[in-house]
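Here it is, the structure in full.
Every protein chain except one is present and positioned as in the full complex.
For subunit A:
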Amino acid sequence: MYGWIWRHLPGNAWVRGLISLVLALGVVFLLFQYVFPWAEPLLPFNDVTVDGQ
């Protein structure tokens, strides 16, 4: 999977490494900005109130 991505990136090893890094950071950004805030309320780790439900 990652090998396939690597083979399809342009340029030499340095350029590919740089593009990979940018891609990885982009994924982390998307996760922190959109995916995790969406997922967090669905997971039972952080409910602090007492309630009747």
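The definition used in the following text is that contacts are C-beta pairs under 8 Å (C-beta built on N, C-alpha and C of every residue); 3 or more make two chains touch, one makes a residue touch a chain; residues count from 1.
Here is the rule we go by: contacts and distances are computed from a predicted model.
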- Item | Undisplayed chain, where the name is taken from the UniProt record, one of "Glutamine amidotransferase", "Spore coat protein CotJB", "Urea ABC transporter permease subunit UrtC" or "Class E sortase" | "Class E sortase"
- Query: In the whole complex, what residues of subunit A lie against the chain that is missing from view?
  - Reply: 1-3, 28, 31-32, 36, 39-41, 44-53
